[in-house]
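In this view, the complex is presented without one of its protein chains, the others remaining in place.
To keep things simple, chains are lettered A and B as they appear, and every chain counts its residues starting from 1.
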Amino acid sequence: MTGLVLRRTLQSVVVLLGVSVVVFALVHLVDGDPVRLALGTRFDQETYEALRERAGLDQPLVVQYLQWISSAVTGDLGVSFRSGEPVTALILERLPATLSLAGASILVALLIAVPLGTASALRPRSVVDAAGTVLSQIGISVPEFWMGIMLILLFAGTLGWFPAGGYVPLSDDPLQWARALVLPAVTTGLVSGSVLTRFTRSSVLEALGAEHVRTARAKGLGPRAVLNWHVLRNALLPLVTVTGVQLAYLLSGVVVVEIVFAWPGLGQLALQAVQARDYPVLQGAVLLFAFVFLLVNLVVDLLYSKLDPRISA
Amino acid sequence: MSAAQDPVAVPARRISVRPARGRFTTALKLLLTSPPTLFATLVVIGVVVLALFDELIAPTGYNEVDVQQRLLPPGAGHWFGTDDLGRDVLSRVVLGAAVSLQVGAVAVGFSLLVGVTVGLLAGYYGRWLDTVLMRLMDVLFAFPAILLAIAVIAILGPGTTNAMIAIGITYTPVFARVTRAAVLGVKESVFVRASRSVGVSDARMLLRHVLPNAAPPIIVQTSVSLAFAVLAEAALSFVGLGTQPPAPSWGRMLSEGRSYLEDAWWMAVFPGLAIVLLVLAFNLLGDGLRDVLDPQQRSALEAARAKPRRRRRAGVGA
Partner (left out) sequence: MRRRTVLSSLAATPIVVAGCSTGEGVDTGGTGQAGGEGGGEFVAAISAQPDQFDPHKTTAYASFQVLENVYDTLVVPGAEDQVMQPSLATDWTTSEDGLTWTFTLRDGVTFHDGSTFDADDVVFSYNRIIDQQLSNAYRFATVTDVRAQDPRTVVITVSEPTPALLAQIGAFKGMAILPSGVDEASLTTQAVGTGPFRLENTSASEVSLSRFDDHWGGPASLPGMTFRFLTEPAAAMTALTSGQVQWTDNVPTQDVSDLAEDEQVELGQVASVDYWYLAMNHAKAPFDDRDVRRAIATAVDRSAVTEAARFDAARPNQTAIPEDSYWYYDYAPFTTDLDEAKRLLEGAGVTTPITMGLMVTSEYPETVTAAQVLASQLEPLGVQVEIQTEDFATWLDRQGRGDFDAFMLGWLGNIDPFDYYDGQHRTGGSNNFHGYSSPVTDDLLNRAAVATDREQRKDLYDQAAQQIVDDVSYLYLYNPDVVQAWTPGLTGYTIRPDKAVNFEEVELPS
C-alpha cells in the first residue's frame, strides 16, 4: 500500500510539472501581451518598452519559466499583471465562491442521482426507470449555459424567487448566500446529477447482479435489506470515482455557468486571465486546477484500491 | 464542453475476445430493436441528410441580412422567425447542421486518430513508452477542458478549423485511455498470444487483431464524444470563439439569441433544440452501442431483457 501511495504521488508530481511547462509555453505562444493590452488602443512605443522591461517580459523565456516555477514551489505564484495583486491572494479571494458552488452542485447532483438512480435500478423498465433515463439523457445533452439562462428567466425573472446572479459571501449573510447559490448550483447540479444518475443506476444494477447479492436474496433477505447493505456498498465504488471526478471538474471552475450567473469563481478568473494575457494568474490558476484534479484522482484511486482489494494497480 | 460529462469516467474494463464479424451483425440487429437507439439512428441520419442537401432545403442563404425584417416571430414567411439581423432562422438552422456535423466529425476524428494511436502504442508496447505517452496524456487531461480549448484557440486564432483542432486535442487523452485499457485486456488473450507466437508482425498484429478487438469501447466512445464535441462547439461560441460569423453554427446562433431571449425566444430556442436533439441522439446511440458491443457494460438493456436468464458473470465487474 505504501509503495502504491508513493508511486502514484510521484506520478502526480511529474504530471504537475508537465502541466506547468505546457501552460507556460501555451500562454507565451499566444499573440498579444499584457503590456500591450494595458496600454489599450492608445499606443506609444517608448512606454510599451519601459513597461515590458519593468514586468520582466524582456527576459528569455527559459529564465522567466525557471523564475516562475522556482518561486511557485515555495508557494509564491507571482503578481498579477492586471491588478498588481499577488496571484495567491486573487485565488484565495475566489475560493469561497468556487467551493460554495462546487459543494452545493455536488449536493444537488447526489440528491438527484442516488434516489433516482437507485429507484431506476430496482425496477428496471418501470415508469420511474424510463423517466430517469430520459431525464438524465436530456440532462447531459443540454448546454449548461442554456439551462442557466432558462432558470434565470423563470426563477429570477418571472417568479422572482432567486437573484439573477451575483455571489454573497457566507459570512456576510448566510440567507442571501444560500439564495444566490440556488440557481447556479441547480444548473451545474442538474448536469452533474444526470451523469451521476446513470452511474448510480448501472452500479446498483451491477451490484444487484453480483453473486453474493443473489445469494443474499436466496437466503431470504428482503430487497430492502439487500439494497441497504450489500448493494450500496458495492455500488458506492464507481459512484465515488465519478463523484470525485465531478468534484474536481467543478472545483476547476465552470466557466460558462460562472459567466451566466456573474459568479466570481476560479473559472472566470482563469478566463479573464487568458483574455488579459495575465500570465501569472493563468499559470497559477491552471497549476491549482491540475493540482486539485490530480489530488482528487489520487485519493479516489487509493480509496478504490482500499475498498476493492481486487484492484492493485 | 464539460468534464461533467466526462466520458472517461467509466472505468474501462477488460473485454472478451471473440471473432469480430459475427458480433457486429448481432449488434446491429440488437441495436435497431431498441426504440431509443432506433430514434437516435433516425435523428442522426436525418441531420446528415439535412447537411447534405442543406442548400436545397434552406429557403434562403445564411447571411441574407435585412434589418427591416429583424426579430420577426415565427409565421408564414419565416417558420422559425428571423434573427437580430433579419435573417431567416429556419435557413440558418438547416445550414448549421453541416457545421455542427463537421465540427463533430473532424474534432472527434482528430482525437480518435491521435488518441487511438497513442493508446495502441502505449498499451501494446508498455514499459517506458507507455509511461511517457500516458503521462503526456495525463498532463493534457489535468487541464480543465474548456480552458485548454480556449488557450489553443488563442494561439491558433479563432475559426471553425481551429476550434475543431482545439476540441480534438482536448478529447485525445480520453481515447488514448480507453484504447489502452482495451488493448491491455486483449493483449494477453490466448488468441493474441498465439498469433504472436507464430510470428505475426507487430503492425499487422495491432491493426488486424488488437484494434478490432479493442474496437467496441472505442466505437462507444466515438459516439459519446460526438455529443461532447457539439456541446463544446456551443460552449466555445458562447465565449466568442469557435465558428466565425456569419457562418450559421448552432452554438453561435444560440449565444447570439441569448441577448434576445425576452424579445425573440425563437432565436435561441430552435438552434438550442437542434443541439439538444443531435447531442441526445449521439448519446443514445452511444448507449445503444455500449449495450450491444460492450457486454460487460451491458447495463440497461441486458438487465431488463435478460432478467430470467441472467448471463452476467459475477466478480468481473467493478
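In the analysis below, contacts are C-beta pairs under 8 Å (C-beta built on N, C-alpha and C of every residue); 3 or more make two chains touch, one makes a residue touch a chain.
Everything quoted here is computed from the prediction, not taken from an experiment.
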item	value
Option touching the unshown chain, where A:30, A:119 or A:147 are the choices	A:30
Sole contact to the chain not displayed, among B:65, B:113, B:132 or B:207	B:65
Among A:4, A:55, A:72 or A:164, the residue in touch with the chain that has been omitted	A:164
Options B:35, B:59, B:73 or B:157, residue touching the unrepresented chain	B:157
Positions on chain A where the hidden chain makes contact	30-34, 36-44, 46-47, 50-51, 82-85, 93-94, 97, 149, 152-153, 156-157, 160, 163-169, 259-264, 268-269, 272, 274-277
Touching residues on chain B - with respect to the absent chain	63-65, 67, 70-71, 84-85, 154, 157-159, 239-241, 244-246, 259-263
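Basically, only the chains that are shown with their structure count from here on.
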item	value
Distance between chain centroids, defined by C-alpha means - chain A, chain B (Å)	21
Contact set on chain A toward chain B in their complex	11, 14-16, 18-19, 22-23, 26-27, 29-31, 121, 124-125, 133, 137-138, 140-146, 149, 153, 157, 188, 191-192, 195, 199, 201-202, 205-206, 208-212, 214, 237-238, 241-242, 245-246, 248-250, 252-256, 259, 267, 270-271, 274, 286, 289-290, 293-294, 308, 310-311
Of chain B, residues touching chain A in the complex	2-6, 9-11, 36, 135-136, 138-140, 142-144, 146-147, 150-152, 154-155, 227, 231, 234-235, 238-239, 251, 254-255, 258, 261-262, 268, 272, 275-276, 279-280, 283-284, 287, 297, 299-300, 303-304, 307, 310, 312, 314-315, 317-318
